[in-house]
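Note that one protein chain of the assembly has been removed; the remaining protein chains are unaltered in position.
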């Protein structure tokens, strides 16, 4: 009996009758006391961040919520809600698409920044990487010349570095990469990777945090679509190519 | 310990070291002996169908595999595979959309046929239904005047009725409905509902069987898309509206 | 061409080269300026909440993140991550389970509160509901005698009512229900329903917001499981019942 219970043992939460502890803290001491971004940090890492670090995390989450209905994750959630499934199923459908290509660039960029920092020679790291693949995760746009999210995010990190809140090593490396491959600019995945790396999140959690941020946009779009009453929305309007229930 | 094992008790399969029994039959007596459609029947119902019934089920499954990339279930699977997730995740994404609106008409039509049969007065049933909702599940098309899958499926059922393989009650009721609401034709959901109802499947399994059939088309489309090398495919080509990694 | 673009028209976001507007606001004016909970409100409703309302929303989100690995949504995400899928797929798997039964009680409770408020007679509403179903969504526990999340959440609402931040009508009705069916206590779904209803969220968004909150716990558990290195984790340990790759 204890064996089966052990199989599901966890350090994340403890639930007993009338007791809910999250990372060792009674839930009633958290409600109304910590913000949602702090709570995310607590659940993922086990400790509570100070307000300055929490604000950096919050800014990165805010910057990730949406990039329009042409992103596959958003489009499929809108299509899903017209097929007669629940709002949770529509959000899950969108999140399911945040894979290596659609949702992995932040994670890959954190790994790149860590590799360059560990190597100590950013130029050598970039050269080594580009010998394999011209594309560097976190850099370059199909669409924006200069992503409007880059400057405010990096500005927040710069202020945090000036105030000794974070060390600034990953920011420095990211800017070196950007200069080395100029004029290819840092994109949103690069800018959030700088935030997450400076805050000490391991690379895979950059994808995890992107999932949390983007879920907001996925939900907002699914909800808007739900209000429009379409049934079985296909990728193209029926006038161009009929969509069918089949 | 036995309590935990009981929690997962099942009559579907028994797995012991070197033993695999499915619905009480050793797997080695099934492999090479029964067809895939028979196996589906066995797993869902516990017994093996005779070849005539299995052939009817097989025809309904064959007729359901695909209705083109404009069906949301197909489109999202194609989009998913370009986002860097596995083939299984792409298929799951498509199947997830076969909800009440996109995948439920067969199930709802079986329920309608059963209601009309139990009532004994198809005209009264249709009138009662249409007072609430003009649309009857399994009837009417946005696209086809006459669905090319209707006649071959109903033809097979008619032959099976003539040979005493199935009773024909649901077929009779379905044709009565079709005549009552003429010229609105029976669609594929209606025709497969006739097959499934004649074979004795409960209504919810009409959706379950549609899931199995449509999974084939979802997989075929995801696989074709995988070979085309697009990344983050949005619903519209970049020339019309740029899609972005964000 | 504009027809296809129109098919994907939205009031949620506007994306042009070098422009990202969310609900009409340039993203660079949001990053570092608004919290994550405010951003959630903005995306779902189109306007920014004042800090007091945002704090209420934040408290409800914080209270929803986790209820341990025995909740199906958490368990399946932990199992998923051991099967060789991405962190996004594991989170999607968990979110997919937040259906009518597992994730719908908050939504159903908002509807109940609105029904009672519109009726003007809570006792009559409760009697009418209980004639159909003894269970009232948002009330009663299988586990906690008094859910530790109830009092802090309701306390925050009470203070907000005292300060004129929210009207308090849904709070009043919820307490009337609780007294009428005493000793069955309000549960977390009821307490968050009070918050969401007081803030003016329509019922279906109570599920949507639960999805956002619970995604945090799902991610935290999937991430913890990922660090433990199990492969193909089944519901029971191999010593009780072997799990197999098949």
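For reference, chains read A, B and C in written order, and residue numbers begin at 1 within each chain.
Throughout what follows, a residue touches a chain if its C-beta (ideal position, glycine included) is under 8 Å from a C-beta of that chain, and two chains touch if they have at least 3 such contacts.
A quick note: this is a predicted structure, and the numbers were derived from the prediction, not measured.
Participant: One chain is left out of this view; which of A:12, A:42, A:62 or A:85 touches it in the full complex?
Facilitator: Missing-chain contact among the listed residues: A:85.
Participant: Where does chain C touch the missing chain, residue by residue?
Facilitator: Contacting residues on chain C, toward the hidden partner: 1, 3-4, 67-73, 75-76, 79-80, 82-85, 89, 92-93, 96-105, 141-144, 187-189, 231-236, 238, 241-246.
Participant: By the contact criterion defined above, which parts of chain B meet the unshown chain? Give residue numbers in ascending order.
Facilitator: 3-4, 6-8, 10-15, 17-20, 22, 26-28, 30-32, 34-37, 39-40, 43-44, 55, 58-59, 61-63, 65-70, 75, 86-89, 91-93, 95-100, 103-104, 143-149, 151-153, 155-156, 204-205, 207-208, 211-212, 215-217, 219-224, 226, 236-237, 239-240
Participant: List the chain A residues touching the unshown chain?
Facilitator: Residues 1, 4-5, 7-8, 15, 85-86, 88-89, 96, 235-236, 240-241, 244 of chain A touch the chain that is not shown.
Keep this in mind: only the chains that are shown with their structure count from here on.
Participant: Let me check something: if the centre of a chain is the mean of its CA atoms, which chain is farthest from chain A?
Facilitator: So the chain farthest away from chain A turns out to be B.
Participant: Same residues or different residues where chain B meets chain C? The copies count as same if more than half of the interface numbers are shared.
Facilitator: Looking at both copies, the contact residues mostly coincide.
Participant: Roughly how far is chain A from chain C, going centre to centre by Cα mean, in whole Å?
Facilitator: Chain centroid spacing, chain A to chain C, equals 20 Å.
Participant: Measuring centre to centre with CA averages, how many angstrom lie between chain B and chain C?
Facilitator: Roughly 33 Å, centre to centre.
Participant: Where in chain A do residues touch two or more other chains at once?
Facilitator: Residue numbers touching two or more other chains: 3-4, 67-70, 75, 89, 92-93, 96-100, 103-104, 143-144, 236.
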